[in-house]
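Quick one: structure below, then a few questions.
The other protein chains are all here in position, but one chain of the complex has been omitted.
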Amino acid sequence: MTALVRDRLALFGLVVIALLVLAALLAPWLAPYPAQGAGAADVAARNLAPSGAHPLGTDGLGRDVLSRIVYGARPALYVPLLVVGLAVLIGVPLGLVAGYRGGRTGEVIMRVCDMFLAFPPLLLAMAIVALLGPSLANACLALAVSWWPWYTRLVQGLAASLRERPFVEGARALGLPDWVIMGRHILPNAASPILVQATVDIGTVVLAAASLAFLGLGTQPPAADWGLMISDGRVDIFAHWWISAFPGLAIFLTVLACNLVGDALRDIFDPRSAATAKRAARRSREPVAKPAKSAKPADALADAPIDAPVEITAKRTRDAPLLEIENLRVAIGDAVRVREVNLTVRPGEIVGIVGESGCGKTLTALSVIGMLPPGATAAGSIRLHGRTLLGGDLRRVRGREIAMIFQSPATSFDPVTTIGRQLRRVIRLRHGLSRAAALELADDTLKAVGLDAARVLGAYPHELSGGMLQRAMIAMALACRPDLVIADEPTVALDVTVAKEIRSLLRSLQAEYGFGVLYITHNLGEVRELCDRVHVLYAGEVVETGPVPEVLDRPAHPYTKALLAALPDAARAGDRLAAIPGAVPARPDTVEGCVFADRCDHAMEACRTAPVLRADPDAAGEDRASACHLKGVPA
Amino acid sequence: MIGRFLLRRLRGSLLVLFGVSAITFVLARVVPSNPALAYLGAKATPEQAEQVRHTLGLDRPLPVQYAKYLGGVFRGDWGTSIGTKRPVLDEITGRLPSTLELVGSAMAIALVSGVVLGVAAAYRPGRLADHAIRVTSIAGVSLPAFWLGLLLQLFAFGWLNVLPPTGETSSDLPYVSPIRHITGMNLLDSLLTANWTALSDVAAHLVLPAVTLAAYPMGAIARMTRATMLETLAQDHIRVARAYGVPERTVRWRIALRNALPPTATVVGLTAAYGLTGAFFVEVVFDRPGLGRYAASSLLSLDYPAIMGITLLGAVAYVLVNLVVDLTQARLDPRVRLT
Partner (left out) sequence: MTPDGSPQPALDVRKLVKKYGAHTAVAGADLRIAPGEIHALVGESGSGKTTLARCVLGLIPPTAGEISVAGRALAGLSRAEMRSLRRRVQIVFQNPYAALNPRMTVRRLVAEPLRVAGRRESEVTAELERVGLPGDLLDRYPHELSGGQCQRVAIARALAVGPALLVLDEPTSALDVSVQAQILNLLLDLREAADLAYLFISHDLGVVRHLADRVSVMYCGEIVETGPARDVLETPEHPYTRRLLDSVPGRGRASVLDHPQGARS
């Protein structure tokens, strides 16, 4: 409710609905004149324009328009409530049965439903009322008959998808009777969409009932009904516009209010959609501000020679790092999620970032290409070939010097465009090639990653397996001839055997083309297999870094050690594993001293009081560094 | 594959149409109001009523009547309109072009303005323009068409006097510059015969009703376009495109809009079917001699052969629109398979 109030449009809708309810309940006290029946007509006061005595004028029989609108709120309220109520009562149980139980019963229900849905609902309602005879009761009945199938279809779809959800399968495994599962597990989880639909439908039914009345098929004169009033004033619209205009406004506002509230409810109940919209909103704002900036020659990158790979290659030495991250600090809102991260990738090196979920590994990677999520800010310094990336315009670096491979191959490609076109688009952007030349390069690259190029070029993403898509993604990265490839858990969505192939592919391409790789993973085995050096992240900080064999075989930091000990491989089969007690602090940036101290077996007084150490290898002048006061953890 | 799909669809559609006609038929026969009386008027004697019942075949068993009716439908005999005493099918085909022209122009207006508004709103979400467009599109789906029509008449004719309020053509057009009919659609025919006087006259008469009828689909299309554009912009593959330096222009106008098209096509189809019902009101308000006005008067006078004919036509139109939507979906979205 508070969320509804916060949305100003929805608040407006709520106010209108509240007024409607008030008017309906208090009509005899609110209306200045009688609205219908013998006392309402006043021959002397026919067709009076709005004035002090009649704020909204009078109609052709001398009845006060305002009073009739107030009384008209009654049918405008109870007709839709009755119709939608009936439709829900009939439609929802049928939909539940059809969706959850399915089978022949479900089939029959949906067939009947389809028959009704093959019709615009208002047309069906009109035909039914006409045949039953025009009256308000028949109009309600006809509308309910036309509306229930929409609820059946909505609920059937929801129930059918909920049925496959683990918690429902779990409930079935418990042996609960079907009606309990439908009532306790399905219906509550389908309630929000039903409520949203009902809210919007109340508006639609107001409109439909008014339409029926307007044609003379609904409420019959002389009752006070908005649709009927518009019809009354229609013939005289040019001379006495107020007779039709005001009741129409009442209808419009009521329907508008229902739609506004329905919209807001949808956003509230479906946090995913609302969040998505907001995320998209913020994200799409980001680039809008940028073009002006990038045009400035002062920008560090605008001047930089973007397409000078030869020159850059010549400069590559062991001492000139490809990527340097210094004191990177990323905050989302006021929560600092990555703190003082130092990291370097040298040309032709595979550097791992390993850590558990939420440790800041993806944020670190995304800050390199300047694609942090909305609301996140980065500080510190990120340099590629010595040029500053952080704060610069990165669009000329992305897909050129840096290529990124993402977690989920299935969603990484545009679903309605062929792989070939998507590859070609990136290649043409990168190399400025002709269509034919770009296609040729795409073809070559796909072959280089071990795919059947002819098939993949013309395929849509849904026609390929996850492994093939991830290969295609790697081909996209490769086709850019990047200096640095950032791979963000590229194997996490794949089967183990396929994951292995992807790692081997990355390794061999890296050896062949010589790009540097920043490899993000939560799997220490992957680090051991693939990486030259590794950075272990815990709660947003690098706790340990160094060459892979050294870090994994002789961990210096208690966290690294605990992580390795928690692996099933570390213990004898069937023995208890050395789980790390406790949990990662929710707000590590508020922890005094070492972030791991609370879970550490070796924590001392100094861990909480002494200045926090950073695992900065350059400061130590060597490859190896640990953020622990204890140098060399006791075995 | 398309052939088999069409065949299967045809079978399903026939079943639906069969069901629809059965529902209306049964309703028309079992309702308390007496069709024979409707035919004769209230002053008829019981003997006359019996006579008419017999000639109309109303005294025979329901299934027999229905079979006879259905047989007629397939032979092109949709019964005789009680109101006009002419064959229902003739009445319908005679009025269809006018309604098609109205619905067609309304949908064209709605499609163009809806997509443009939706895309514009999605371009800078949360900004003033977005809010304004959101309110406009919600207003579009909240306006009673008959009231909007009256208001537009009031403004454009009553106050500004720039457009004619009612009718399909000026009453003197047949004398000044008569339209030679080819398709039956005034606008198209005057264009085809290069009859510019008629063209401008017909267009002036069409503007208000078409805009009135376009309000609802415009709102629905704008909302759907905006929502799917935003949804697409939040998807992984958009992030990938940006990570590969694809310019924002391309991301929005090529990738996101392309992804937003299939759901928009669905809304266009749904609202086109709505347009048929909307035409009832718009034609009444604007006094256009189309199918909608005929339907409205048939409904009121309990002209049941006409009512059944019109509902059947409505169902046919709906089935056709859905078919077109499905075929369009399959073209626009490679994941959709025609089954």
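Which chain is which? They are A and B, in the order written, and residues in each are numbered from 1.
Convention: a residue touches a chain if its C-beta (ideal position, glycine included) is under 8 Å from a C-beta of that chain, and two chains touch if they have at least 3 such contacts.
Source: prediction; values computed, not measured.
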{"item": "Partner chains on view for the chain not depicted", "value": "A"}
{"item": "Residue in contact with the excluded chain [from A:G60, A:G348 or A:P585]", "value": "A:G348"}
{"item": "Identified contact with the non-displayed chain, of A:A49, A:L577 or A:A610", "value": "A:L577"}
{"item": "Residue, one of A:R153, A:H185 or A:R533, that touches the chain absent here", "value": "A:H185"}
{"item": "Identified contact with the non-displayed chain, of A:E324, A:D443 or A:E526", "value": "A:E526"}
{"item": "Missing-partner contacts on subunit A, residue numbers", "value": "165-167, 169-177, 184-185, 188-189, 318, 346-349, 356-357, 495-500, 503-504, 507-508, 510-512, 514, 522-530, 562-563, 566-569, 571, 573-574, 576-580, 583"}
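The criterion applied here is as follows: only the chains that are shown with their structure count from here on.
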{"item": "Centroid spacing, where centroids are CA-atom means, of subunit A and subunit B in whole angstrom", "value": "35"}
{"item": "Contact set on subunit B toward subunit A in their complex", "value": "15-17, 19-20, 23-24, 27-28, 31-33, 122-126, 131, 134-135, 138-139, 141-148, 150-151, 153-154, 157-158, 165, 227, 230-231, 233-237, 239-248, 250, 252, 255, 258-259, 262, 273-274, 276-277, 280-281, 284-285, 296, 298-300, 302, 304, 307, 310-311, 314-315, 318-319, 332-335"}
{"item": "Subunit A residues within the subunit B interface of the complex", "value": "9, 111, 114-115, 118-120, 122-124, 126-134, 203, 207, 210-211, 214-217, 227, 230-231, 233-234, 237-238, 241, 244-245, 248, 251-252, 255-256, 258-260, 263, 273, 276-281, 283-285, 287-288, 369, 371, 395-400, 403-404, 406, 408, 411-417, 425-426, 429-430, 460, 462-463, 473, 476, 480"}
